[in-house]
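So, chain A:
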Amino acid sequence: GGQNAGTDPNRAQAEVAKVSIDKDGSLSKGPAPEIKDSRKGGNVNILWRQDIVHYDPAVSQSSPDNTVLEMISRRLTMYRIEGDKTTLVGDLATNAGESTDGGKTWKYTLKDGIKYSDGTPIVAKDVKYAVARSFSSLYARGFPYIQTWLADSEDFGKVYPGPYEGGELSNDKVEVQGDKTIIFKFSQPRPDFPFAAALGATAPVPQAKDTKEAMDQAPITSGPYKIASHEVDKSLKLVRNENWDPATDSIRHQYVDSFTFQFGPQVGEVTDRIAASAGDDKNTASIYQAVAPERFEQVMNDPKLKQQVIDKPTTQVDLYAINNTRVTDLNVRKALLVAFPKEQARLQKGGPYQGDFATTLGSPSTLGWKKYDLPGVTDVDPKGDPEKAKKILTDAGKLGYSISLGYNQTPTGEKEGLAIAEGLTKAGFKVEKIPMQAKTFNDTRDKVSNNLDFYWSAWAADWPTGVTVYPELFDGRKIADGRPNNTHFNNADVNAEIDRILKITDSAEQGAEFNKLDKKIMESVPAVPYVYPRRQLMFGTNVGGASFDIHTVMNLTNLFLKS
Partner candidate 1 sequence: MLVFLVRRVIGAILILLVISAITFLLFFAVPGNEVAALSCGKSCTPALIEEIKRGLGLDQPIWQQYLTYLGGIFGGRMIGDKLCEAPCFGYSFVNRQPVFDTVVDRLPVTLSLAIGAVVLFLVFGVGLGMLAALRKGKAADKIAMGFALVGGSMQIYVLAPFFLYIFVYSSDLLPRPNYVSFFDSPLDWAGGLILPWICLALIHTAYYARLTRSSMVDVLNEDFIRTVRAKGLSTREVYVKHAFRGAMTPIATILGLDIATLFAGAIITETSFSLVGVGQLAVNSVLASDLPMMMGVVMLASAAVVVANIIVDVVYAAIDPRIKVTA
Partner candidate 2 sequence: MTILSVSDLKVHFSTEDGVVKAVDGLSFDLAKGKTLGIVGESGSGKSVSNLAILGLHNPKTTAISGDIRFNDQQLAGASEKAMQKLRGNGISMIFQDPLTSLSPYYTVGEQIAETYRRHTGANKSKAWNRAVEMLNKVGIPQPERRAKQYPHEFSGGMRQRAMIAIALCCDPALLIADEPTTALDVTVQAQILDLLRDLQSEFETAIILITHDMGVVAQMADDVLVMYAGRAVERGTVREVLKTPQHPYSWGLLSSIPHLGGDVDVPLVPVRGTPPSLIDPPTGCPFNPRCDYRDRVPGDRCTTERPLLAPPDGHGSACHLAAADKKLIRTDELQRLG
Partner candidate 3 sequence: MTEVAAPTKELLTASGLQMHFPVRATGLFSRKAGVVQAVDGIDLTVHEGESFGLVGESGCGKSTTGRLIARLLEPTAGTITYDGKDITHASRKQLAPIRTEIQMIFQDPYSSLNPRHTVGSIIAGPMEINGIDPPGGRQKRVRELLETVGLNPEHYNRYPHEFSGGQRQRIGIARALALQPKLIVADEPVSALDVSIQAQVVNLLQRLQRELGIAFVFIAHDLAVVRHFSQRIAVMYLGKIVEIADRVDLYGNPHHPYTHALLSSVPDADPDSEKHRERIRLTGDVPSPINPPSGCRFRTRCWKAQDICASEEPPLVQLSGATEGHRAACHFPEARQVVPE
């Protein structure tokens, strides 16, 4: 085993800048500050193993898809990243949002001079229409937050089925005043609304141009780039949008003439190509994955190659979820936690480069996160302690407890599974190894009756507060097929706590409460915190300005060609 590079949580915390909110709009004014040495012109190639799944911002919900969509379609708010300082600023709006009643109503004023790529100006009712549209079941795969909050119901489609069947969204919920002003009204305080407003549902759609499902291929664009051509699963070419005015945008640049996405290459190939940087590959950058686990040794130990890598923890936490409806005995769950060979497992994914060992359910990047001590839970040996775990099992009379371990049937996933199985077996568990198809892994896992006991699960906050973490992952009332509460953890106290914390309007206070909740949940060991994953991205020798965006994805907007 190697050095555990990241057991110091403070280091992780230092790397992940906490986000602040631009309330006064000072940071929302364009143009965006220039990047040092930046140059205009040229084409950057972007490699990614698969095509963007949904091009309609209302539907898309995964990174790096959103990174790309944020380049072509602007929203009410957006994150501005400067060095290690991240601020939520107004994008189309003049600021990140104003609320005078503790978060129940949120008012936005649109900037002047904002236009779609076809040159027509963007008006407030387009934003309202976009929000209304996101209620439709056609786009049910998108983020549900704004809709849920407006309808005050998980089943928001019942309250308002969207503009195609339900007519206009009532003014009680979203009100438009003139071309510039839009007001969102909630029945409860929704302090996180400015963050939610950065999601695709607020990307404006003029009603007349709504092509419904066809928008999933040809979205309405307003960012510095627009789609020039797109071959499904093969390539995407983004070119400059001449109707984008840098003066209206405090976040984005328009350095390169175009981005050419090539979909398909697997991570190994991406590493090979960018490392070689031969021919046009020197103008190439990876967007989401770059260094294959089997290459860390080579890439990270090569001083030249290391220059071509950016490396940072993500906002994600990897857990090994325990199916709490099947593994009901706390002692067994504790034994799992104690036996779990984090280090051996992590080695399969690249050792320290995969990320630091996690001890919490939330990510250090969320507001209010703090490392806490919980004896017997946060102080376990990352190599696993089979003796201790065996003792716990023996004491509970559960020696030989059968655990069905689900893992990804990829070369790496299988090995990780084996390493874990080995550790658990040593601790006296009987392990059923269940390989699962990589592409359907999440779907299979997220079924309530998944027939599994123990499986990998990762969650990244949709914005950097606990609001999209704990209620999603540990609210027992939300257990359903396809939902992220795949531990099936259901604790009345915790549920009540969640309700309480969600009502706190002060972000910092809310964050601190979420951290306490984290500890409280961990007392029941619903899952084994695994790692706070890092991400390494590579870029060709001629690519400058490489940095991460809010999703810890390559920040396209800062990229330029050195020559």
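One rule holds in what follows: a residue touches a chain if its C-beta (ideal position, glycine included) is under 8 Å from a C-beta of that chain, and two chains touch if they have at least 3 such contacts; residues count from 1.
The set was built so that all candidates are chains of the complex that A comes from, given by their letters.
Bear in mind that the values here come from a model prediction, so they are computed numbers and not experimental data.
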Pick from 1, 2 or 3, the complex member that touches chain A: 1
Residues of chain A touching candidate 1 in the complex: 50-51, 53, 59, 61, 137, 140-144, 155, 213, 216, 231-234, 263-266, 269, 272-273, 275-276, 278-279, 281, 437-440, 443, 447, 480-484
